[in-house]
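For reference, the structure is listed below as structure tokens.
Left out: one protein chain. Kept in place: all the others.
Order of writing sets the chain letters: A and B. Residues in each chain are counted from 1.
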Amino acid sequence: MTTFVILAVLIIASAVFVVSAPRTVYGVIGLLANFFCLAVMYLTLDAEFLAVIQVIVYSGAILMLFLFVIALLSSGVRPFAPGKNRLPNVLIPVSIFAAIAFAGLMFTFAHTSPITEHASDVSSIFGPAGTAGVFGSVADFGRALFTTYLLPFEATAFVLIIAVIGVIALAGDVDPPRKGPGRRAAPGKPREPILKERV
Amino acid sequence: MPVHVMGLEGQYPLLFLIWLAPLVGAVVIWAFGPRLRTWAGPIGCATIAVSFLATLASWSDAIRRTPEGATTVVGAHQTLGTWLSGFNLGLLWDPLSLVWTLVITGIGFLIHFYSMGYMAGDRGYARFFAYMNFFVFAMLTLVLSDNFVGLLIGWGLVGLASFFLIGFWYERPSAVAAATKAFVMNVVGDVGILFAIFIMIVAVGSVSYGDAFAGVAAHKFSPGLLYLACAMLFIGCAAKSAQVPLHSWLPDAMEGPTPVSALIHAATMVTAGVYLIARCWPMWQASPDARALVGAIGAVTALLGAILGVGQWDIKRILAYSTMSQIGYMIMGVGILADGAGVLHFFAHAWFKAQLFLTAGIVIHALDNEQDVRRMGGLHKRAPFAFWSMTVATLAICGIPPFAGFFSKDAIVYDALVLGHPLLYAVGAVTAGITSYYMFRLLFVAFFGTYRGDVDPSSLGIRHPELAGTSAGLAARPHDEGSPHHVPGWLMSAPVAVLWIGSIFAGFLFVGGTSSPWYRLLEPVFGGTLIFPEGNAPISEGVSSAIVLALVLIGIGIAYLRYGNAAALRDAITRIRQESIRMPAVLTNLFYFDIAIDALFVRPARAFGFAFGRIFDPLIIDGAVREARISAGWLGHLFRSFQTGMVRAYALTIVFGAAVFIVYYAVVVVR
Partner (left out) sequence: MAVPLMYYITLSALIFLIGAVGVVARRNPLVMLMGIELMWNAANLAFIAYARAYLNNAGHIFAFLVITVAAAEAAIGLAIVVAVFRRSDTVDVDDVAALRG
């Protein structure tokens, strides 16, 4: 229980920090902390394989990607500042919506029949982690993934291919080859940003 | 549905020739007018001549009597076809149609011939003859039909031809206005005839004359219904024949060229009403109320026309009002069942009225389109032929024996007395006196004395000298080409000379009682009592004629004293000016008929049209369409405000939606 409470507090705090960090890099670090604490929580839930996957993929790959992009772009926007004359500060309204939604969810859960609780005991009858036949083992996970859930697996692979192609198409070519000397002649002039037009 | 056919049934190809030759002429001239140019005149005359000769050739068919069963049928009948049950269309060729057709084609031919001279040099020369031929075709349709529907078709077509011809010089707004006025008033008459046709169909189930008259005899019409049918038919007659209160289009119709006035508005079209009432005499015979109505209106029109003629200065308008007055006589005659006299007056009137108009045309032409008699004078020296023609015709119209008008007018008036209408007799007699007054006024002012054309118009009392020559005006002939063709003068004089014959001798047809040519011709159609009515007259015919003649001579005498004697001729200019200035307002405003019609009908109709066209339509109908567009736009604008293009706004909407859904689920579903 204490594990849970500590982890929960950390997760919530880091989540809030991510969303409200003054600089984006801080937010990424907060996200890292969040992912890590979540991985630990998965461990308390006997999902060892997924905990490791969480660390490797999420905090290892995705957050690296975030850092690269942050490095690529400048970010000089203060958090929660209202835009110049565009959408005003919506923090208050959306927080209210979120609170209402949360209250609704809790209300729902309070009125549904309780589930038989299988506590997260580490010292369980389930046996050592990793052994086939134990809940949360890699062997079981692998067998299920490649037999019962083969189709979603393959589909997800397909999604990944598409994502790779999409990323290359979107952000691949930076500068197409120029024709004629005109453009090169005045290199000092900054080009117009793409989407500044107010339609 | 039993079909009663008037006339011997058969095939009569000559009838088609009579009827359709003018149509062929009209179509040919319409189609090839620009190329035909001056050939249009001879072609137009030729078709009418063909029609006339075919009429003469068919004379025997018209008067043939054939016994059919117990009755004797006169004339010929050519079936054209059956459209629906009850709509059997055909041509009826009997003595009454014969009389009308002779006038239409015969006098029509003379007028066409005259037009070759009168319209020479006009840019619309070919168009004129096309329209005139079309008119003759339409009038023949009217007269030759054996049913009310054919009559109505012809009725409408002559109205159309009249519109074309009155507005012939269409660049003149006054001509166009007059043509429109004539057409609209004629349409009122068309509606009357249409309602009469409705009544026919309801009562008898057929539109042909034979069935209608058989129905009258078989008492299929209740008295009220018959009176209503006659009254509706009479509305048509009143519009077409310029009877009160639908008469005001006729003087304005003088905007057309003079041959048009002669043919259409004197001899033929305006007599269509007389024809209708004469044709439908069985209906009038069965309805005393209809007789009273028609007789009264005929008499009123005769009197009113004469009074109005007294105050006119335009030569054509004087003649127009005299036409109106004389047709009032005819209508009165046929209305009270003195059809023999009425139709005789039509026949004689065609001759002398055509002569009057054509002579007036010669005068107008000679004086370079001057029509105001105040600016004429002394013409008996300058245009002797015109003078003598006008004199002969004037004597005819006044009813001086032995000229044509004497026999017919006296017959009508005396028959009114015989049939028990002393008031109508009095009106007719007095009108004869007034007629002679204003006709001789015309004669004296225009032809005697010295020529006043060079006198300053205002010293003659002419208030609008630029309109001098009024209807025609000096801008009359906008179509004239630069150098007029030089056509021989006899083109215009020869027809007038021919018309002398009728003006002098037409009345003799009536001489001889029951062995007169007129009686023998028309008795099969009408029966003897309609030609020589029987009744009790307080005075004999001789005394009646003497009374009328006395009134006529009094009228001539007054005219002579005012305009004709030496003193009057010497002071002509002063007297004319005095009379122009002092003309009573009632006369100059034409008894306020035009003003009344304007106030009662034209203005409300205009206001109605304005209300709908300028107010209702743009505001409500267009407004509805506009509102649809605006509300569609408003709705679109509303939805457009959601499309800010901003990602966060969309995300906010999603979160909002999720919250709503969660709350809904929690509160409604789970509970």
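The working rule: a residue touches a chain if its C-beta (ideal position, glycine included) is under 8 Å from a C-beta of that chain, and two chains touch if they have at least 3 such contacts.
Please read these numbers as outputs of a predicted model, since none were measured by experiment.
> Looking at the whole complex, which visible chains does the left-out chain touch?
It touches the following shown chains in the full complex: A, B.
> Of the residues in subunit B, which ones touch the absent chain?
Those residues of subunit B that touch the unshown chain are 640, 643-648, 651-652, 655, 658.
> List the subunit A residues touching the unshown chain?
With respect to the unshown chain, the touching residues of subunit A are 1, 4, 8, 11-12, 15-16, 18-21, 24, 27-28, 31, 34-35, 38, 41-42, 45-47, 49-50, 53-54, 57-58, 61-62, 65-66, 69-70, 72-77, 79-81, 83, 86-87, 89-91, 94-95, 98, 101-102, 105-106, 109, 114-121, 135-136, 140-141, 144-145, 148-149, 152-153, 156, 159-160, 162-164, 166-167, 170-171, 174, 190-199.
One rule holds for everything that comes next: only the chains that are shown with their structure count from here on.
> Roughly how many whole angstrom separate the Cα centroids of subunit A and subunit B?
That gives a centre separation of 99 Å.
> Quick one: which bits of subunit B touch subunit A in the complex? Just the residue numbers, please.
644-646, 648-649, 652, 655-656, 658-659, 662-663, 665-667, 670-671
> Any idea which subunit A residues touch subunit B in the complex?
Touch residues, subunit A against subunit B: 86-87, 90, 93-94, 97-98, 100-101, 104-105, 107-108, 111-112, 199.
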